Structure formats: structure tokens, C-alpha cells
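Take a look at chain A:
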Amino acid sequence: MITGVPVQYFLILATLMFFAGVYGFLTRRNLITMLMATELILNSVNINFMAFNRYLYPQKMEGMFFSLFVIAVAASEAAVAIAIIINIYRRFATINVEDVNQMKF
Partner candidate 1 sequence: MDILTLFVVIPVLTMTAILFVRDIKHVRVAAAIGMGIQLILAAVLVFSYLAARKAGASDEMLFVRDYLWFKNPNIHYAIGVDGISVAMISLTSIVVFAGIFASWEVEFLTKEFFVSLILLATGVFGFFISIDLFTMFLFYELAVIPMYLLIGIWGSGPKEYSAMKLTLMLMGGSALILAGLLGIYFNSAPDGGQFTFNILEISKITIPISAQRLFFPLTFVGFGVLGALFPFHTWSPDGHASAPTAVSMLHAGVLMKLGGYGAFRVAIFLMPEAAAELSWIFIILTATSVVYGAFGAIVQKDLKYINAYSSVSHCGLVLFAILMMNQTALNGAVIQMISHGLMTALFFALIGMIYGRTHTRMISEMGGLMKVIPFLSVCYVIAGLASLGLPGLSGFVAEMTIFVGAFQHTDVFHRVVTIVAVSSIVITAVYILRVVAILLLGPTTDEHHEHLTDAKWFEKVSVVTLIGSVAGIGLAPYWLSTMIGTSMQPVVEKILSVNPF
Partner candidate 2 sequence: MFVLFSVMIIVFSILTVTTRKILRAATYLLLVLVSTSGLYFMLNYQFMAAVQLTLYAGGIVVLIIFSILLTSHISQKFEPVGIKKTIFSGLAAIAGAILSIVTILDYQFSANTEAAKEVDMKLIGRSLLSVDYDGYVLPFEVISILLLAAMIAAIIVAKKGGPSNTKTPTYN
């Protein structure tokens, strides 16, 4: 808990970061940068959890643990995603998301 900084500040921070991530997800063409955008999203969620835990419910550590597990999940997700991206690169010889659209309609 930081004196003088209300919890809302954290929340706004996280929100901005979250939607920056969303924006990145929607605009970046490179699959890897899209993945990075999702990491931003997850990170912003973690900030939320931590801030709530510290500010409002410091008796327990649920938020903190949740972030911990989110980080672990994010790691495994990233691992699999990167594996698939590499595979994509082998198949399509590009990792531009707009070119990965063989299936549509």
C-alpha cells in the first residue's frame, strides 16, 4: 500500500495497459508481437490482482497467488504459442498474421 496513491490509480494504470495490449493484439501483424500483446494483457491483470490484494484484502493472499499462477500459465502458453509460431514459420515462411488465412468464409 502506497500512501497517497489510491487503489484507483492502479486500476486505471492496469486498464490502460490492458487496452494497450488489446490494441496491440488487434493491430500488430507479426504473430510474435501479438503474443507480446497478450503478455501485456496478462501483466495488467496481475497488477490488478496485486493492487486489490494489497489495498482491499490484505488479510489473505489470494490475489497474489492468483498472479503467481497466471505468470506460470502465461509462461506455458507462451511456450506452446512460440512452438506453433515456429511451425507456422516453417509452413508459411512468414509469421505475418494476415497471411495466415488459408481458411475462411
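Inclusion criterion for the candidates: all candidates are chains of the complex that A comes from, given by their letters.
FYI, a residue touches a chain if its C-beta (ideal position, glycine included) is under 8 Å from a C-beta of that chain, and two chains touch if they have at least 3 such contacts; residues count from 1.
Everything numeric here is computed off the predicted structure, so don't read it as measured data.
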Chain A in this complex touches just one of 1 or 2, namely candidate 2
Candidate 2 touches which residues of chain A in the complex? 1-2, 5, 7-13, 15-24, 26-30, 32-33, 35-37, 39-40, 43, 46-47, 50-51, 54-62, 64-65, 67-69, 71-80, 82-87, 89-91, 93, 95
